[in-house]
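Every protein chain but one is kept in place in this view of the complex.
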Amino acid sequence: MQTDKISSVQDKIPLVSPPAYRLADHTTPFVRNEWYVAARSEEVDRTLRDRLLLGVNVLLYRTADGMPVALQNRCPHRSFPLSRGKLEGDNVVCGYHGLTFGPNGACVRIPSQERVPSAVRTRRFPVVERAPLIWIWMGDADAADPKRIPEHPWLSSPDYACIGGMLHVKCNYVRLHENVLDLTHFPFLHGDAVGDLAYAQAPFEVAEEDGSVCITRRLQDHPVHAVFAGAIGNPGHRVNRTSESWFKTPAFHIAHETIEDLEGGVGGRTEFHFKIVHMFTPETATSTHYFWVSARDMAIDNAALSEAGRGFALATFQQDEEALERIEEIWQREDDFREISLTGDRAGVFVRRIIARRAQQEARLPSAAQTDELSS
Amino acid sequence: MQTDKISSVQDKIPLVSPPAYRLADHTTPFVRNEWYVAARSEEVDRTLRDRLLLGVNVLLYRTADGMPVALQNRCPHRSFPLSRGKLEGDNVVCGYHGLTFGPNGACVRIPSQERVPSAVRTRRFPVVERAPLIWIWMGDADAADPKRIPEHPWLSSPDYACIGGMLHVKCNYVRLHENVLDLTHFPFLHGDAVGDLAYAQAPFEVAEEDGSVCITRRLQDHPVHAVFAGAIGNPGHRVNRTSESWFKTPAFHIAHETIEDLEGGVGGRTEFHFKIVHMFTPETATSTHYFWVSARDMAIDNAALSEAGRGFALATFQQDEEALERIEEIWQREDDFREISLTGDRAGVFVRRIIARRAQQEARLPSAAQTDELSS
Partner (left out) sequence: MQTDKISSVQDKIPLVSPPAYRLADHTTPFVRNEWYVAARSEEVDRTLRDRLLLGVNVLLYRTADGMPVALQNRCPHRSFPLSRGKLEGDNVVCGYHGLTFGPNGACVRIPSQERVPSAVRTRRFPVVERAPLIWIWMGDADAADPKRIPEHPWLSSPDYACIGGMLHVKCNYVRLHENVLDLTHFPFLHGDAVGDLAYAQAPFEVAEEDGSVCITRRLQDHPVHAVFAGAIGNPGHRVNRTSESWFKTPAFHIAHETIEDLEGGVGGRTEFHFKIVHMFTPETATSTHYFWVSARDMAIDNAALSEAGRGFALATFQQDEEALERIEEIWQREDDFREISLTGDRAGVFVRRIIARRAQQEARLPSAAQTDELSS
């Protein structure tokens, strides 16, 4: 119920003037015209599941043919959650009065009357499956172009080993974006596990283009960090490390780590790649579904290495989660304050401006109206 | 505390224009000028009990003579709950400063001073006992006419066997009214236990008169439903079934089921009656005290049958409760939506309009003012 309260705060935000939304935060409306990850492929099957996405309760299932379906999880008649009904072929039967809906959201049967008015439909959300993920579009359906889903070919390439998972974090998704763009917190929050002080102080460039932001940090001729040496098998070697962190969309961030071995490499190779994709789907204004996949192009058949990598990733994310949840609590308690941004926040600030601008553009659009008339 | 929050939402609803309240829902102010069930007779005795009714904490007890008393459960001095004090004869002594109130709400003693200002009183609510129930009027006391309590002679008639009980449901009372007027959900929510698909599809009439609404549904020459056959003792017989569901007041609904046996009946009788009274008393905007009594005019001395009937009724009500609580959660989370009404909702829609109209009429009345001056 806490969730509900927070969600409704989100709903009640008035249209505001540009300065207040200059930097997005947990009071900023969600950006709806965007593809978000709704679920991992393996989560969606022939059972009815629901998930709160962008403050909307969504029903997820697959047709007999295996196509994923996403409908608003509320019967348009008397608001019963459709996920508490049952699947009948590819249709969903409401558990209250038996109204039956097809995968396109249209009602196909009302047991208590013959005529089925066309107005009786639940909202269908466009979905696209790009294994291992299912993407959803919760904005204007006409604008739902799957080409806008960011590329991530490494996640299905035979040259890469992938591991992944999902977290539920009780903080706003904007904070999570800012956190993954900010490489200066590594030695403090993570205790050198992913980057030491030299790394935090290394020079960087920030580029903004077409609503995406990239921060590139280069550490030249430096001992290879333990987190990479373990996978590459080159502990003690000096390397050039290039970290590119890309905010691609409000739903998708990808970090490319390139390690160039300056001491001969391993097995004839001198360049090694690590990728990590962070996908953030707002649940409420103060909670986020956090999907992640990590990929590497060396020792790809080493299952023990993958398992260790998963443990390491989770430990690191839990430190982020713990920090961001404490911050979110402070924001909840003291909601009338400003923060000071530093040089290292340049990428994060760009992103918060982008999200604020997009949210504001959408807030000007009228929303669809519905009716409560008798439809007999 | 959740309850409190919701209750205060109720209090803060502004006067609104007619369209918004066309159909009553959980944002509609309570109808106060009405008799509601405060308690079952057996619940009220010589101890001090409190219950939240229509958002107001009420103290309930009996005088030495057995008369039920209902007072606002708040000392007018420093707001201590009177239910935490003690009974002294027919009077209530506050546990904080010893102020003492008679059954009419007037203060009769202030230990720390001699004069008792007449302004020192807690609100008294008119109550009427019609066993097995105690009714309360929480509106304008001058309009509290006991004749307005709907008749229910079967509940005390020697020709009927009665069973009854009480539930606490976490949904708005308007939803409960709509649910008992809506007979088309039977085969879906209750799995044919109280009516099959033929019943849901049977023709019906709706009549509105003087602020009450009746839906009558007739199923002609149909095999007797198991729920009735067990009591009547005529399994397999063909019968005419007539179901009259009456919304009498915002507090009271009665369903009359008449079974006419077309195959000779049982013991010389061919017509059998079942009654069920649903009495809804709002607790908060999103919770309701649900009192019910069920009566039958056959096998009235069969205690095992009564016990089975109680179990069956509770199982059915719990299905309703489960459904309505899930709907209420959705309303709490997504408060800006409309619903589509179907042909079978005609009676429910009439009732929601009646409640909305009555609430709005009352909202125009000024409320009593009090003072915080020193009364010495």
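We just call them A and B in the order they show up, numbering each chain from 1.
Definition applied: contacts are C-beta pairs under 8 Å (C-beta built on N, C-alpha and C of every residue); 3 or more make two chains touch, one makes a residue touch a chain.
Fair warning: this is a prediction, and the values are worked out from it, not measured in the lab.
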item: Touching the absent chain when the full complex is considered, from A:E283, A:E321 or A:D345; value: A:D345
item: Positions on subunit A where the hidden chain makes contact; value: 2, 5, 22-23, 178, 182, 184-185, 187-189, 197, 200-201, 323, 326-327, 329-346, 349
item: Those residues of subunit B which, in the complete complex, touch the missing chain; value: 1, 3-5, 7-8, 11, 52, 55-57, 74, 76-81, 84, 93-98, 110-113, 117, 119-120, 370-376
